[in-house]
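All protein chains of the complex are present and in place, except for one that has been dropped.
Entry: subunit A
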Amino acid sequence: MDFNRIKEKLNILADAAKYDVSCSSSGSNRKNKDKGLGDAGNGICHTYTEDGRCVSLLKILLTNHCIFDCAYCVTRKSNDIKRAAFKIQEVVDLTINFYRRNYIEGLFLSSGIFKSPDHTMERLIAVAKKLRLEENFNGYIHLKSIPGASDELMYEAGLYADRLSVNIEIPTISGLKLLAPDKKHEDFIKPMLKVKNEIIRYSEERKIIKSTAKYAPAGQSTQMIIGATGESDKDIMYSATHFYKNYKMKRVYYSGYVPISTDSRLPSLGSEVPMLRENRLYQTDWLLRFYGFSVHEILDADNPNLEMDIDPKLMWALRNLNHFPVDINKADARMLARIPGIGMGSVHKIISGRKYRNLSWEHLKKMGVALNRAKYFIICNSNDWERRDLDASKIKGMILQSQNGKFKNQYTNQLSLFN
């Protein structure tokens, strides 16, 4: 193996793949088979990049040659960058050798589209197939579904991969027309739909025949770029909800647009990555998936954007003060989960703990409830609670004063003296 050549390719093709946010390796249940190599389970982050993102998979492109010219993409055909391509065997060797040293949980293979979508998809499948059948590799494999790939290939991909994903990238159809004129919305949807249907079919069959083979056991995910086309938070979250609901997505990822081109349709080079906005969107995503909120409670026509200075749950609570205060010792789980400053961990502890005695401020504090936010919304076993009749803006002001977030400088109106 020519290590120098591989190193060069790895640098180019890992660099090009890094804008894909997904690096999760959880959700699969693949066991080690016949004393082979690897298994896939709860997911492990083997290290973290210096920007703080989890590294759990070897995330590379098979090639960064591409026939498309999508404005937002670093490997677009008109971009003057170094191009490279891995051979199938090279990817297999890298994966196996990294895996054996416990560097990674598996492989995340994506690719620029060369020749045709089907041709590209075929090569991706060939890598996964070789890993599974020739190397008896049972680690995690995440393959990218290439937009426009045929149903037969998508079916085959699911037999070897744990997860498949298509990045829709631009949350609105009009945005897609603007930035990626040669791609059609249907091309993204078709492989997604095929995989969804196969997953349903396989899980039905498993109910009857237990030994049915696995088909993409970790499901599908997708990704949206935010801050590239001037879309609102409502556009993003409604579109995410659509994918969660209609395509049974395991995850939708939100990726703050990192300026990479001088194209006039996009934010200019050097503009800030919208990390705070990204963070608020993820918080909203969590509220939808784990806290029992529905999207129109948080975002609607009157409030198309999230507030940057407070988290979305607090935002909702301030708009719906009629639901509060909540009695910690009586409320049901659904309502407890809606109190700002109380996470699902605390909800669980409150429900088990209050069987033994009525809970007071002390108890809540020790359980880890963020009282600086929660105290305006709850009563507990104590005579001491917020008696003043505060309106939403007052509460917000007091909470903001009591906390010191790392993004504070991004939303305070106070001018800095030395800047």
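Note that in this section a contact is a pair of C-beta atoms (placed from the backbone, for glycine too) under 8 Å apart; a residue touches a chain by one contact, two chains touch by 3 or more; residues count from 1.
In the analysis below, contacts and distances are computed from a predicted model.
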item: Undepicted complex member, UniProt protein name, chosen from "Multisubunit sodium/proton antiporter, MrpE subunit", "Peptide/nickel transport system permease protein", "ABC transmembrane type-1 domain-containing protein" or "Probable DNA metabolism protein"; value: "Probable DNA metabolism protein"
item: Sole contact to the chain not displayed, among A:Leu37, A:Leu321 or A:Leu390; value: A:Leu37
item: Chain not shown: contacting residue from A:Tyr48, A:Phe290 or A:Trp385; value: A:Tyr48
item: Residues in subunit A touching the chain absent from view; value: 3, 6-7, 10-12, 14-15, 17-19, 31-32, 35-39, 44-55, 58-59, 94, 97-98, 100-103, 136, 258-259, 273, 275, 349-350, 352-357, 359, 363, 366-367
